[in-house]
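Below is the structure I would like to discuss, written out as structure tokens.
Note that this complex is displayed minus one protein chain, with the remaining chains in position.
Take a look at subunit A:
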């Protein structure tokens, strides 16, 4: 395989909540068109790290972040960085499905509509493409104008993913996207993510070893704010270098 291209690089990222150091110098790079899983026990900093990548932590008062994170070579913490633009390039899906209380159609095109797209054909097309990519088109195509809240949790989550896809980001961050869903919905979402890999860079926080090993190319193991190990998923699961990684993967703690 040719040398993969790096899309996000982060070096020496520290994050403090007040005085508490939640990330203790993370160096981690992500390749384009790969799925990277971030794993580790609760409170290890993996979600916090994920949220530094689209600057969602900016919203929390009293947070200090040092180090650099670059998207395509551009420091996203530079003073000139347009956070709104950044979040269009780096989309995010949350643990709890959080559709807006509007119709499915409106949910998917909300980002586009607010970006000023008015052409009905273009919007219709975006809805169909995004919902197909999110593998939910067949289930909802006949009631696009029903409220998104009338869907099941798994369907809602896929609509949320379609909503992100419609904005055409380069990177999609997913923060435990299936932990609130049943196993069948989870599998559907995992298959969908595998289908998206060719067009997007996907970074996924998960508590499920099974999920990480099934869909990710690379895996990063976090523990108490440190990045313990980062490697190809296959290698890490078959032959972890660090003792802590092995203990965690085999379920000896966490």
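Assume a contact is a pair of C-beta atoms (placed from the backbone, for glycine too) under 8 Å apart; a residue touches a chain by one contact, two chains touch by 3 or more; residues count from 1.
One rule holds in what follows: contacts and distances are computed from a predicted model.
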Protein name as given in UniProt for the chain not displayed, "Phosphate transport system permease protein PstA", "2-oxoisovalerate dehydrogenase subunit beta", "Sarcosine oxidase subunit gamma" or "Nitrogenase protein alpha chain": "Phosphate transport system permease protein PstA"
Residue among A:6, A:33, A:72 or A:88 that touches the chain left out of view: A:88
Sole contact to the chain not displayed, among A:7, A:71, A:167 or A:196: A:167
Residues of subunit A in contact with the chain not shown: 54, 56, 59, 61, 84-85, 87-88, 91-92, 94, 96, 98-102, 110-111, 114-115, 143, 146-147, 149-150, 160, 163-164, 167
